[in-house]
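Note that one protein chain of the assembly has been removed; the remaining protein chains are unaltered in position.
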């Protein structure tokens, strides 16, 4: 069987097993092991556990639970509620103000975390319940957080950009800086949509109420005097202290990125203990338990997907697919389109880390020959991979949301993220027309290439 | 009927003519062996750890789940303690001494040991390294006193500690960020990696490995013995011959990188310093009582290998 036929078979079997309802982590493991058994040397089966262990035993990957813990400590203690009350008090006159606040919160957290699920979880655990309390539809609330969370790998620091820079032999500093412009573009697009959607949901709620229906939380009239608003400001302090504290530790050279994860989690715990008196085992055990559940679920999926991508790589599926595209000898922009489509398709099943490791060695040389700036492409590829994080069937951020708010049906989440997927596509197109969005910032700071 | 063998490595991927020389060597090896076996052996090269994690390669080869790999031998030091000799500071002071290992007693002993563990050494490759630093140039052992530095291996760390450094441990993909923020002041690694990690952007000093160095790393092209034994005599011969022939290319390319790294850092405005015989000696003296001793105390094999290696000094 040729690698491409095998690849189609691999994809079909994966879809069938996943839609059977088997937990994603086991499904990936089952498909990988099954194909190993039929198509790979028998010795491969002896190496699966070591492969999974080697993939997981990385402090970079394992900082995810600590980032989740930090988020949960803030998000699930009164600290999160206070933060949102304060933002709401200041922004409630703006339609969709809380939505914007969430997008900004995601961006701020993304600047601290290197991964998207961590960002999603940290802001979502406070953000989703708060948005829903104010009447936002569950799908909309989930969409904002799922999409906002993807900024985690676009805004520096970013685990995937580190891997890309190595594979593409490009400057990591430049690549990090190149992510900032598009990151801001996405923040603006997401915020704009939040305003539009919130206004529409408000209008529908208003109409329903006028016709004698229930009064949605959207319609609650609230008034805050200036004194009240100012009084609420100190409540934002714990979050600001945490953000600044971690930034200083990281960018001031006091801590390595992995140490920052631990430091941030501990700092968050200390803050809620001092400010809110949340320190007794019975107070803190709920959110540590939820952190354990969430991170175990996620790390199992990541660990198994790395086993899955190992098989895919061994059978030369991803490489052959990429080679096949290269051999088509397409025009410059067709080549880019096809390659990005492939990233989307791989994004159906694989996390960004695996996509970079498998595809970059093959797709980068032809892109370079075609005259694309590889820094620019790294940013575009990151956004396309971000889309993979929020589109089914395997979208890590969707699973995180499902965990934070188990009562929102998966269907609502998936529909909720759709508009954001479109916005990200818009961002990619804008980047193609105006590459300066990515390159201007690094060029200004580090000199033109 | 042709057999397809997989070569895995952790370095950036390129082509036959261009890129990281370790990747090029794998590709040259693949092309030449395929030619000499009239296509009965074919190869797939997996660069950049795109097949499996770096640390999983050695034991996968031992089990026969991976065919070939080009990897620093000392990475397997946790699994087979003897192989730590592949990155022993001061034990190899030049490419010439490194090249002499293959046919000397130490090489034969190491070869035997690895065969025992299920590994065939196909191509003997040595590479010098240096230090990228953001605070001050590292020449003498005294220079690292109090410096936050990453040695990257147990043996190097032992020497650095004895010299008074504050040894930092962190994964290689975090080196850049840590150097940028100052969480780490200096890193010690191979010349080629000093280039591919792009540390010149965040460094002000480079201790180059050109000419003299106390840091030589053994990173051979290796093959799984289980797989090797299944091949025909002709195929085995082709593999070993081509592997040996490529050793000259490896030395030349490694030496070129030692010079290239200096140029790259100079262009970025970093100050480049070189080592001389006297400074190398100083590092060697510290290594003798720390890393070497620590290694020899591990077991009888280690003690023996060290003794044989010292004969070449």
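Think of it as A and B in the order they're written, each chain with its own count starting at 1.
To be clear about the criterion, a contact is a pair of C-beta atoms (placed from the backbone, for glycine too) under 8 Å apart; a residue touches a chain by one contact, two chains touch by 3 or more.
In this text, contacts and distances are computed from a predicted model.
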| item | value |
| --- | --- |
| Absent chain [UniProt protein name; select from "TRAP transporter small permease protein", "Septum site-determining protein MinD", "3-oxoacyl-[acyl-carrier-protein] synthase 2" or "Elongation factor P"] | "TRAP transporter small permease protein" |
| For the chain not depicted, the shown chains it touches | A, B |
| Selected residue (touches chain absent from view) among A:237, A:292, A:344 or A:432 | A:292 |
| Residue among A:266, A:344 or A:370 touching the omitted chain | A:266 |
| Listed residues A:69, A:177 or A:417, member touching the removed chain | A:69 |
| Residue numbers in chain B that touch the chain omitted from display | 55, 74-79, 146, 148, 151, 153-154, 157-158, 166-171 |
| Residues of chain A in contact with the chain not shown | 18-27, 29-30, 33, 45-46, 48-50, 52-53, 56-59, 62, 65-66, 69, 76, 81, 129, 249, 254-255, 258-259, 261-263, 265-267, 269, 285-297, 299-301, 392-393, 399, 402-407, 410-411 |
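Criterion: only the chains that are shown with their structure count from here on.
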| item | value |
| --- | --- |
| Rounded Å distance between chain A and chain B, as computed from the means of their C-alpha atoms | 36 |
| Chain A-touching residues of chain B, taken from the complex the two chains share | 6, 12-15, 44, 46-53, 55-56, 59-60, 63-65, 168, 170-171, 173-174, 176-178, 180-184, 196-198, 201-202, 226 |
| Interfacial residue positions of chain A with respect to chain B in the complex | 41, 43-44, 46-47, 50-51, 54-55, 58-60, 157, 159, 162-163, 165-167, 169-173, 250-259, 310, 313-314, 316, 319, 357-358, 360-362, 365 |
